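Complex shown without one protein chain; remaining protein chains in place.
Per-chain residue numbering starts at 1, and chain names A, B and C are given in the order in which the chains are listed.
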Amino acid sequence: MKTAKLLLHCPDRPGILAEVTDFITVNKGNIVYLDQHVDHVENIFFMRIEWELESFLVPQEKIHDYFATLYAQKYGMEFRLYFSDYTPRMAIFVSKMSHCLYDLLARYSAGEWNVHIPLIISNHPDLEPVAKRFEIPFYVFPITKENKLEQERRELELLEEHRVNFIVLARYMQVVSEQLIDAFPNRIINIHHSFLPAFVGAKPYHAAFERGVKIIGATSHYVTTNLDAGPIIEQDVARITHKDTVQDLVNKGKDLEKIVLSRAVQKHIERKILTYKNKTVIFS
Amino acid sequence: MKTAKLLLHCPDRPGILAEVTDFITVNKGNIVYLDQHVDHVENIFFMRIEWELESFLVPQEKIHDYFATLYAQKYGMEFRLYFSDYTPRMAIFVSKMSHCLYDLLARYSAGEWNVHIPLIISNHPDLEPVAKRFEIPFYVFPITKENKLEQERRELELLEEHRVNFIVLARYMQVVSEQLIDAFPNRIINIHHSFLPAFVGAKPYHAAFERGVKIIGATSHYVTTNLDAGPIIEQDVARITHKDTVQDLVNKGKDLEKIVLSRAVQKHIERKILTYKNKTVIFS
Amino acid sequence: MKTAKLLLHCPDRPGILAEVTDFITVNKGNIVYLDQHVDHVENIFFMRIEWELESFLVPQEKIHDYFATLYAQKYGMEFRLYFSDYTPRMAIFVSKMSHCLYDLLARYSAGEWNVHIPLIISNHPDLEPVAKRFEIPFYVFPITKENKLEQERRELELLEEHRVNFIVLARYMQVVSEQLIDAFPNRIINIHHSFLPAFVGAKPYHAAFERGVKIIGATSHYVTTNLDAGPIIEQDVARITHKDTVQDLVNKGKDLEKIVLSRAVQKHIERKILTYKNKTVIFS
Partner (left out) sequence: MKTAKLLLHCPDRPGILAEVTDFITVNKGNIVYLDQHVDHVENIFFMRIEWELESFLVPQEKIHDYFATLYAQKYGMEFRLYFSDYTPRMAIFVSKMSHCLYDLLARYSAGEWNVHIPLIISNHPDLEPVAKRFEIPFYVFPITKENKLEQERRELELLEEHRVNFIVLARYMQVVSEQLIDAFPNRIINIHHSFLPAFVGAKPYHAAFERGVKIIGATSHYVTTNLDAGPIIEQDVARITHKDTVQDLVNKGKDLEKIVLSRAVQKHIERKILTYKNKTVIFS
């Protein structure tokens, strides 16, 4: 059943929820999902609503216009509208480690997600055989300090050519630069192998071992120009002991990383994430 | 700020949410909380809404009537209405172990909960000193097979006399009988020291040890006439290993039990639980 | 560095640990791992010890004999001896779901485990393309009530032919019969999609949904002739809410299943599991 998904936020005022649900109900849309949240500190109203389009009286191509005219202006809303029959296009960036890539491709290949993966990009050739197994085009752009901006420009062209909507950094061991981030604002998902904000930057497992923590973590977040400081989407942790070596942390961490990354990608694909002031609202 | 809390469920139909929120908004109630859920299998709509009464145009004592007349009949709703200035009255039943009792009383004593505890009932005198420390009346009703119904009748009188609204079985090692359950339907909260439905009945830690599980659990639930089979409110688990003896499980389990019980009691006090078909809806 | 791994258990008596470590030290073996456990209820001593063979004075092929003669008889020990340069051979059984299979093969393919996978067996052809991607022979044995024993006999021949040491049931939706279990005692690892002993048998997610639990789980265990009742190796859980449908449980459960199964397989490959009286000792 084809549906529309609407995500919005605006200054909180009485009646918004009633008006928006009323708009859909009155026009014979069958609401199949509704979740809302009020941030009482910032006084912001957040909402996600999904309804079936079959009997909806407003034609699909006019919903955006109608909604903008009738409500968005009135309430100072920002909103995004998605339709279930559109399949977003996702690029994966990798380096040398395969665990996150396999986890993404296994789900993709099993048809778990409404997504298309037109290409994989890497700064190393190592994972080309994995891409081949899943028959996905694989492009290598070796990165040095000198060629980084130029290589990224070529990557951007490729991403545009493949009409990519969002990017997943699946243990891509490069800091991406501002031009790439600006082209995909809140649409680059990274997995950092620590419980942020602990152990920002390189070699977090070594740092965790050094500090003697009893729990390690992984964090998926949208990439912003501040390193490892973007809006957090999902985190999880695993218990360790004094018996664990750095290599044990790396191994245990792999399972965390792949699961935490895939959960974030899934939420993104399902259009369940709103970002606001460097934080995320994750709808149920 | 005084508020009203409304919990309801009814067959799902378009427009309920809009109508209910409209009723409050139109009458100048400021909505401070809203959560809803649709069970698409049973086709039931669940909702919890809370609003400030200060400027609300419907007088507090008439809200119930108005709502019943205007909406409950129309939609076939069951609903409950609570006001924040009413403090519910909770009785605690205990036997010999003090960990859950202390945890409840520590929170009560620190003023964490909007609740009054007029009495503690036990089938043993052991915990009377704890009750004394917190200056709460303590009543002992020794239970045997023969006197159980008679003792419970006396307990019921005492509960009525103290105008008790709900009961917490804080490791009360007796099966309560139908007369008590019928007097407090979905208003007796028990803590069972296993991950239900595993290890129903007596000595669950021994059974868990025997089976060689790697994780133990605790479950808080409303008491029904089927032993350990009532609607589950909250569960949590802890990891164990082959090194743990039965006594280790008992000790680790204590922390689970007290936290899982207190979380359930808190949700109950906050009016965040709806029960339906032997399950709970726990609002956020 | 080549090592020997020795796992043993016997009635507990003073001096065993000292004698065994002494045997290795005196013969110039460098101990790199030692863990022991005493079950004070059953009075059984369990031990796992690993040492480097480079300077060890007892020739590799004679260690078993020496140890049997010098200690096993004296203490009534059962013991197993493994060498790090032997790569065990593992068969995977699957049906239609790919998530566990992908997780196993991704680790295998990345060289994470010291194991060889000579074949995959299934009762359905669905996952043949996955096997092909990883270039592993795939055999289909459709199972009916009537042909089960005969098909298993053919599977057993194939397993023998490929010199398979142990079997992993990666969501293999068939009960394996006694002849297969007897041929691989404590060497068939299954993943059950519930927190055992809760929800034994078919459709555990449906049963969990029906019961209204707040946490779901997965359990890996060795297969015995009692359904879902063999020695538990590893368990893990995930939190759910009233908002989760049966399908949500299935999806969340998949991540649990693959991780819990892979952890068990890893422990098995690393020779870290001893079984005793339908329980496991999992060395650190």
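Just so we're on the same page, a residue touches a chain if its C-beta (ideal position, glycine included) is under 8 Å from a C-beta of that chain, and two chains touch if they have at least 3 such contacts.
This is a predicted model, so every value here is computed, not measured.
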Using the document's definition of touch, tell me which of B:60, B:147 or B:284 contacts the absent chain.
B:284
Among B:203, B:243 or B:277, contact with the omitted chain is made only by B:243
Determine which one of A:100, A:232 or A:249 touches the chain that has been left out.
A:232
For chain A, which residues touch the unseen chain?
37, 39-41, 195-199, 211-215, 217, 231-237, 241-243, 245, 278-282
Could you pull out which residues of chain C are in touch with the chain that's been left out?
14-15, 17-18, 21-22, 25, 30-32, 34, 36, 38, 40, 239
Residues on chain B that touch the omitted chain in the whole complex?
97-99, 102-103, 106-107, 109-110, 112, 130, 133-134, 241, 243, 251, 255, 259, 262, 284
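One rule holds for everything that comes next: only the chains that are shown with their structure count from here on.
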In terms of CA centroids, furthest away from chain C sits chain B
Distance between the centres, which are taken as Cα means, of chain C and chain B, whole angstrom:
42
Counting only residues that touch at least two other chains, what does the list for chain B look like?
40
